[in-house]
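Data first, discussion second: the structure below is written as structure tokens.
Just one protein chain is left out here, and the rest sit where they should.
To keep things simple, chains are lettered A, B and C as they appear, and every chain counts its residues starting from 1.
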Amino acid sequence: MDLRFTPEEEAFREEVRAFLRDKLPRRLSDKVRHDHTLSKADMEEWHAILNARGWLANHWPVEHGGPGWSVVQRAIFEEEAARAHAPRVIPFGVSMLAPVLIKYGTEEQKSRILPRILDGSDWWCQGYSEPGSGSDLASLKTSAVRDGDHYIVNGQKTWTTLGQYADWIFCLVRTDPKAKAQEGISFLLIDMKSPGVEVRPIVLLDGDAEVNEVFFTDVRVPVGNLVGEENKGWTYAKYLLTYERTNIAGVGASAAAFDRLKALANTLTRGGRPLADDPLFAARMARVEIELANMTTTNLRVVAAAAGGGAPGAESSMLKIKGTEIRQAITALFRRAYGPYAQPFIPEAFEEGYNGEPVGPEDAGAAAPSYFNNRKLSIFGGSNEVQRNIISKMIVGL
Amino acid sequence: MDLRFTPEEEAFREEVRAFLRDKLPRRLSDKVRHDHTLSKADMEEWHAILNARGWLANHWPVEHGGPGWSVVQRAIFEEEAARAHAPRVIPFGVSMLAPVLIKYGTEEQKSRILPRILDGSDWWCQGYSEPGSGSDLASLKTSAVRDGDHYIVNGQKTWTTLGQYADWIFCLVRTDPKAKAQEGISFLLIDMKSPGVEVRPIVLLDGDAEVNEVFFTDVRVPVGNLVGEENKGWTYAKYLLTYERTNIAGVGASAAAFDRLKALANTLTRGGRPLADDPLFAARMARVEIELANMTTTNLRVVAAAAGGGAPGAESSMLKIKGTEIRQAITALFRRAYGPYAQPFIPEAFEEGYNGEPVGPEDAGAAAPSYFNNRKLSIFGGSNEVQRNIISKMIVGL
Amino acid sequence: MDFHHYDDRQMLADTLRRYLAAEAPVEARNRVAYGDTGYSPAVWAGLGELGIAGALFGEDAGGFGGSGFDIMVVFEELGRALAVEPFLGTLMAGRALAIAAPEHAALAEIVAGTSIIAFAHQEPQDRAAGDPLATRATKVEGGWSLDGAKAVVAQAEAAALLLVSAETEDGRSLFLVPAGAKGLTIRGYANVDGGRSAEVTLRGVVVADRVAADGAAAIAEAEAAGLLALSAEGLGAMEVAKEATIEYLRTRKQFGVPIGKFQALQHRIATVLMEVEQARSAVINAADAFDNKSGTARDRILSAAKHTIGAIGQLVAEEAIQMHGGIGMTWELPLSHYAKRITMIDQQLGDQDQHLQRFIALGRS
Partner (left out) sequence: MDFHHYDDRQMLADTLRRYLAAEAPVEARNRVAYGDTGYSPAVWAGLGELGIAGALFGEDAGGFGGSGFDIMVVFEELGRALAVEPFLGTLMAGRALAIAAPEHAALAEIVAGTSIIAFAHQEPQDRAAGDPLATRATKVEGGWSLDGAKAVVAQAEAAALLLVSAETEDGRSLFLVPAGAKGLTIRGYANVDGGRSAEVTLRGVVVADRVAADGAAAIAEAEAAGLLALSAEGLGAMEVAKEATIEYLRTRKQFGVPIGKFQALQHRIATVLMEVEQARSAVINAADAFDNKSGTARDRILSAAKHTIGAIGQLVAEEAIQMHGGIGMTWELPLSHYAKRITMIDQQLGDQDQHLQRFIALGRS
């Protein structure tokens, strides 16, 4: 048993830090640090910087453009990037579609699509959920009917994050309406510029509009855009859902946020003394700090098991639940820390170039919206209820 | 809206207090206060004192020997008795069997049995649960087969509290093995001195042996001991389970225990200062104090609704869950308060006449056993899981 | 002991509920609450005609109510409707004025609901209980000169008058400042949960008179009334969030059955139901204490209620969203606005932890 990283891993960490120091634009890290809105151009800028270094698709095989990192290296990179307040890599193309294509796509699909993910030519989004099928994904209704060399797609997807920016969407569609729920589903790639595709924003409770509904009305999709076999889409979808994601616990992001919280608690006052000295607030912070320290090791244990060939199973569900619980607890503490100053809401202040006088302590206005927005963490990406079902099924076996 | 009691009710409270002051033996209240074991004679002594005043069966109709109290009076009595550390009234005869008999029994049964409950001639116990049927009571297997003027009873009951003292047991037995689960069950009264009845103690984790298994081997029970109709026992059992119990929340007992806890926290030290000044212990105590104050009003609201003819439904399940959660939280705080001195375990010290030198602060040794023993509160009497099912069924309706 | 509201109080609640349902349903409320004024002058006027403001004051102040239970029913209904009209300022400043200067001419208009007043007491720095305010008033030619800053003052832009607290040589005093006073800056902004508040800055604002030389009792009254009102408002909002969630559990299907069939959700909604009853009891206790207790005993029970509403509110808001899933996070669904309001009540006038600590401290004294 040895929790220490090898000298090679420590050297790699230094390399990552140096890269972030040199290449991560301050303008971007400031936006992340202050919970401000990133524009499409911001996200593309960071992707391009990573791609220039060959680090964008850090879990891809080398032959497709991955850097050949171990899972430990990837964990180190994710942690350092988060701690440096780098923007997150938008996962839909790089981390969701690509692994499916690499495993199940044709050579033509791989050579056509993967390079365009890397160089930013195509922005991808995800078409899984439908209004009637949330946790019960297999009940989806969007249909794709074969018509010569095309599928004709009709239906509606929802919760499509950043769909407003997307060039392409990967969708689960029903190709055999008579098959049982999980059969008869296919995995289809659809050009968002096709006639009949319409994107409508869903405004969330914090006023944010990064998720969308996507409507398909008689959209013609070439059969060459089918991934794998017709009616086998559920297999690919499950692969995508259980695909080992080093970063599912979000340890680095939580650690970065916690450090900001701790610093903040030393500057704010409560009852005439530093907030950090308030025994109940200090206890809330300490519980989260301890949970996070435990979580960091839990995450490394799973990473190490994955590196040693261990399969991710219930562990990835545990990391998802605990990781999101900790992240949400931190957002709740930020809100709580600001007291009455969590109430003022000046959305313009989250945009670049805002010059108005701040209201209350720095970043106070972002705390409540961030708390509300992050309620999604326990809902999206497989709700925490679904994750608990998975853990119980895998370990109790009933 | 008025939370104050009427002058008549306040006068009644004074009457109860005076009675407790005059008639409750200090020897008994000391035992209760210090969580010491009450003997059978102790419990009988208190029953006799209450009966002499006509207050033993305080929810019975006047014609059977009840005092004619309103539900508010009963709540006042229960609260004052608990605060004075009076022993609890053993419920099996007075509060469980008697209401069933009064509603469903024959005149002969009422006139034969009720007076003997009042005067202490008969000690009753309950035969409901079986090893295979806990929360799923309707799956019980103990059989009663008609043989002329008798039933022949075979089977096993368990969790029979204080069965070792009992003269009689009221049982749910299966009289029609072919009927569906909840049908074919009858409500039968069995003399514990009958040949074929055997009682074996179950030792609990705190070393206590107040619950028992009761075995029936070819026990002959006169058909006159059947309550109500054959195969209708489930109706009576449900009546008993949902029978409005003023005291289910245990507000008085929790209040008395909380007062002791608060006093204790002022005498113990932690980190060189009074335990009550420790911010985290103080916060734990304050949360319980607030929950209890809220609960006291919730309980009165239910009592008032019952007084006004409102039916007890989900409310009684809420009172049961919340009441036991608060009680258990208090027992956990006692254990926690004593720190390392919760570990020493000297069972002799809980018995009357023990003269050994105490170990640690007063009553320290009772804290952990009481905490462990009171885990039963959320299990017995309809587990808190079953109560949550009931609340959800009644209010969500699915 | 009687847990029914008396007839006239129940009538008031029913009238208020009907009026708000008709005139300020949640879609209309959202347009106004997140709009430029942050409240509806028409609804405010309508509620004034119904005498809602008057229900918050006793007869000695020109009202026809003013008991703890009057405040409870009014704010519970305001909470059920997520109303953003300026009743909190009316209650807090009005009650303070009624104690400090019962004869003041402004009081009648406040009680009649024809004039809006804001309570400008909270400051940017959270002080210890006994520490002096940063806002100061000094005696000058022609009256008093005020300097300082007040934080997150509810609906200050809408107010014709501000009741301002300030330290003077001889204690904590109260001053009435007209909205247009020279040296007064009101920087308004939207609240994340609807309605508007403002930062209030005073730079050499001169007023002729003090409303009260020693304003401590009046401020304590205002804060007590404010705690009760926010607690009741939270309760009302929780009731609606609870009802919406029950309805969703009954109707939303996943895996072919209503999600309310899933036992894990059944047990969680049972907890929510139980805790909302505890929250109601806490508010009843607070209303009773407001009427029948005073000083430390009263304030301790008010803190117990505010703590309870904060803690149970977080449970209810988070569970309501989680059980709704994604739809519960959308702007379009009323629930999300209820969740926001329930949550933000715990940021106003001290949060659950601060009131737990106050409850402990008051228990010692």
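Here, contacts are C-beta pairs under 8 Å (C-beta built on N, C-alpha and C of every residue); 3 or more make two chains touch, one makes a residue touch a chain.
Since the structure is predicted, the reported quantities are computational estimates derived from the model, not experimental observations.
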Which of the displayed chains are touched by the chain that has been omitted?
A, B, C
Consider the whole complex, including the chain that is not shown, and state which of B:Thr6, B:Ser121 or B:Ser135 touches that chain.
B:Ser135
Given B:Pro25, B:Gly54, B:Pro67 or B:Gly360, the correct residue touching the omitted chain is B:Gly360
Which of C:Ala217, C:Ala264 or C:Ala297 contacts the chain that the document leaves out
C:Ala264
Tell me, which residues in chain C touch the chain that this view leaves out?
262-264, 266-267
Just checking the interface: what residues of chain A touch the absent partner chain?
1-6, 9, 72, 279, 282-283, 286-287, 289-291, 293-298, 300-301, 304-305, 314, 318, 321-322, 385, 387-389, 391-393, 395-398
What is the set of chain B residues that contact the non-displayed chain in the whole complex?
129, 132-136, 139, 158-159, 202-207, 211, 268-273, 278, 280-281, 284, 332, 335-336, 338-346, 357, 359-360, 368-369, 371-373, 375-376, 378-380, 383-385, 388
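Just so it is clear, only the chains that are shown with their structure count from here on.
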Centre-most chain [mean C-alpha coordinates]
C
I'd like the Å distance between the centres of chain B and chain C, where a centre is the mean of that chain's Cα atoms.
43
Report, in whole Å, the distance between the mean C-alpha point of chain A and the mean C-alpha point of chain B.
53
For chain A, give me the residues that contact two or more of the other chains.
280
Would you pick out the residues of chain C that each touch at least 2 other chains?
356-357
